[in-house]
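Below is a structure I'd like to ask you about.
Yeah, one chain of the complex is gone here, protein chain that is, but the others are all in their spots.
To keep things simple, chains are lettered A, B and C as they appear, and every chain counts its residues starting from 1.
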């Protein structure tokens, strides 16, 4: 994926020109190493958010919280830190900031002391009525400490008149719209919930009889837990430790049933290749995208070169289907990461080269097919094509393993404004190709994508997935955006301390 | 003052064996250097709290907050930090922790975004119904983020149905009991309030027509502001910037009038010697305590030695009244401060010597009168007497410039449990003297103290001050402590992040 | 590469089970953005050392130095840091610790003030007579501040009686034995030197007429500099800014000529795939290793799976030569890096899974060929084979794209003791295969490796490369190790401050 989604800050030309998923969640109940296993699960989910990570545990007496900026491995593998998180139940969260700045008080899990005892929640997704609800709560005397829309849920739980913590949780999420995979931890319960149409993924696992929930199956694999099943769309699962130490598991469907529509971008870009999402292996889906792309947009060329790392599985598929050799024509420098903070103007000018370099030996004099997972704004594609040409390619062709992106997301993906999207800036494919400077450009069709993932083309009457960024077919109403109140963010405290 | 009030932590024998005031406040409206002046004012109030300091300013557009652990001079003199606090109105706070741990989220000013705009509050004092109110709020769905009883006021403001911020503020403090000097900053207003009987001090100043409020007059002196008057007990002063830039000042008395009873310990120990509190210079009051003490408990001796720095003014008075020479027989090491954190057991054993050393040349072979401001538990006195004897004193007499302390405080002074107080541990003065190891021991009488401060003895029917630690005469009810609900602190989140 | 070289610390099972190169160097003369370009060059060389980085510049008036633990991008992209490095000439260094602890004073470049002006040096490699020389210098009154053998060179320069800085530099390196690529910066000169047989690589580049030296060509590519040539073995190049601003370039061969013998491990593992080392593209060499390996040790299988990232080019070659499909059967978690410091025992037990996870969908039921670049101790290989079997592979075959390692290195590669090497622990290939748990195991032959890199088999009378870890044929004497003095490290100061 080769586009920039954040043009308003200085990381612009350094940060991946990508769509950003904001979060991953993990929770476990009844295991003596709860915090350690949560740290490992979050490490496996690190690709879903590298900005901050937090864990809350309960030790039978009090809730314990550690929330830190940075990678899981920077903090949560330190024995001293884990010692601050005793107890046999814990939930954790990794985040990439979306609704809210990077301040520590926005780092999840969030916690509230309720009359009936404490509750911590961790959330992947975004509410389409979050600002509307926030405004109502403030008008009603609530004090919001974070910018996070997750805090809205916490206030609704606190204000619920239900007596059980799980009923309060259900009261709260019933009032929320949008996409979410959410975990909650009370003194005795671990609760998992997925939004009514299942936009964000959430799986259930089992480690020696102890229930686990995680955003992706790879978080189960790392700790050797069994995959049990996907949480269903609209489902709430309540696990509770009983007086005898056994664990009860109950499931609820508090909202009217609707067909599931998982976010297609989980397959295109977000999920880890080895995860099984919605019953489908992500790597295989991506390889299929490359295979279908080779069928839809065949060409003569000498080498297939992936734009690493996102484009690699599709490039392997493309190479196998086309018979054109797969070669590492672009080398990725993995030491960039969160580094290169505050680069000078002179460093920023080096842009894409900080992360990618052309491997001249396999490019020079060759007709190169670059395979990328997606294109958002196209600015990085321009630079990569130039870099490949500079390395001596005789032709540069781009094949994108997903359709053109026309529409922003409101369910937890950080997308640029619509007018910044490449697909909205140029009249047709030729114009885009000219802008990017390639010899040819092709995108996978929406049906080609559906077939790669599910084996069948898109059924317009009942699409299996949500694909609004490609089609504009939003699966829910967008209250904050379209509602009567023209809701805006309050001007919040600039807290530097 | 030579006693330890916190025996539950490792600073025990290093920290001053003193009573701790928890806070100082400062606010200014309408001055372009608002944050800088606030930093200077807080620096002058640093003796009221060294653990943390915070400033909130408003720049016409947004509120800005900096809250830091440590001294004012460690952070708030840095140009980069002050640049984060633009605007012509600000309030600030220094704290010594009382109700709440040291975590940054307890550092004031606290802030809330209200429907009618933001509000920041800063508080010196303690509420006697804070836990009771906190419990009610949580039962009603409020989410408390700090352990601070100040946050309770913020919730009451947020929940008030009044439309103006000052009315909301008055609604809130009407529900609170105890001792407080409180400042609030809204987008256009600077509000100051003092509890109904004026336990904690609060003064009003003026800098070129701009109103200032501060805990003590020394914070006015440092910036060259004029002292205007004390805020009266039970008074709320609301300063507001008008559309034309002028500042209106209104005063309210929202509660039934009662006689003022300022905390006597402000004179005995807390306030800075150069401050004028309740119209009386503190240094003069302390010197008078020493003069009266010399009259009440005269003796023959060779040198008057202050226990620095608290006992110095009284020692000067004692020396002048008795004709015995004043000498620096104890040298204080001012480099201790907040240092000597986490000392080893072997260092802790050096106890009082880390801060005080005997000046043998003026002690050896002499009959020494040690003058101290107060005795809390007496443990430090034991060590100082021993140190003076080791330096060769032929006799060691202790004269304490305040009465015996029998009762804990609930209005913002951090006192040990009653059974740890020296006065409650020994049957009579002789037993105390024997415990301390002195040749004689005498405390100033309560009338002697009243006369030193006000010129007249205590009127038992209507005491001019609150003196409950000496007399047990608490000036308010103590709802959290004595109420029907047996209110306890909720078991809160242990947040380490 | 799948072995552990450092079994004496807690990073053991987390750190790559790899051989570690200790350093990369970069220098530029005459460019106004010297420090920025050096930072970029070091970023491109980050794979050669992630532990610390330093830059020294000269601004015409004074030398300026920044040395930091951590990645280049963590520090040297910050405008404030670069502003501390003014001037149009600079050298820089990235290091992985070998001879010397991680303390900052060991971070290069090292600097000395000489009578003739200052000099800074940066060094990749290791001296085989470093300890011997160090002992002589101390006996002669030198004070050594670091543990680094590079400091020895600095002392020799300081003690040289030559009048020019380049003559002093040549005096010094003439006394040193071993492998090195070294840069020096004086007030007017940038000097580059390579050891007599050219064990460590060093290239010369040109950016708009300004000379550049770097460990690998990829550091030229990132800044758009032209590759000029390799520095020859035994060559010293002295570039000097003249009074008129022009730059003179002189070359010296101060030692008797010997045939070049570059370190083969640069091709096997160290150098970046896109670098051209000794005139040969590294990626192509590695792919050839895989091709030759497929010819030498063919088999029937369903998928070729690289052990990422080191094994990937060879796996591509193996797949192309064998016709067996290349698939990403192991997913690497790139967020590990230097993280996972001080992991708990419970986390350490997860070992290889923190970095690698099996992609079950392409492994289950398959006959898998794992292609790795090298095996050092074999402990990681054991875990990876088990992981692949757990993911359902029906057979697991290992193909290693280099020969067995029998001997330690003394030229700048951090190798375990000989008895820890897999090849020394088992009698034959079958025993190794059994230990690792694979169905078959094969290593590339030494001739296969030579052919992959150079096109011709090893000429035993005059090998093109140094290959002592495979063959025991050390290209120099080993004075510190074998000399008469039984030289040991002095017991040095444990400096924690």
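Everything that follows uses one rule, which is that a contact is a pair of C-beta atoms (placed from the backbone, for glycine too) under 8 Å apart; a residue touches a chain by one contact, two chains touch by 3 or more.
Bear in mind that the values here come from a model prediction, so they are computed numbers and not experimental data.
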The omitted chain touches B, C
The one residue from B:273, B:298 or B:483 touching the chain left out of view is B:273
Full-complex touch with the removed chain, picking from B:139, B:249, B:331 or B:431, is B:331
By the document's definition of touch, the residue of B:79, B:209, B:245 or B:365 touching the omitted chain is B:79
Of C:141, C:365 or C:455, the residue that touches the missing chain is C:141
Out of B:22, B:221 or B:439, only one touches the absent chain, namely B:221
In the full complex, chain B touches the hidden chain through residues 33, 36, 39-40, 43-44, 46-47, 50, 71-74, 77-79, 82, 218, 221-223, 272-274, 276, 281, 283-284, 309, 312-313, 316, 320, 325-328, 331, 333-337, 339-344, 346-347, 350, 353-354, 357-362
In the full complex, chain C touches the hidden chain through residues 54, 56, 61-68, 81, 84, 104-105, 107, 111-115, 118, 138-139, 141-145, 154-155, 158-160, 490-497
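Everything below uses one rule, namely that only the chains that are shown with their structure count from here on.
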Computed over C-alpha atoms, the centroid farthest from that of chain A is that of chain B
For the pair chain A and chain C, the C-alpha centroid-to-centroid distance in angstrom is 36
Cα centroid separation, chain B vs chain C, in Å, comes to 62
Between the Cα centroids of chain A and chain B the separation in whole angstrom comes to 50
Within chain A, the set of residues that touch 2 or more other chains is none
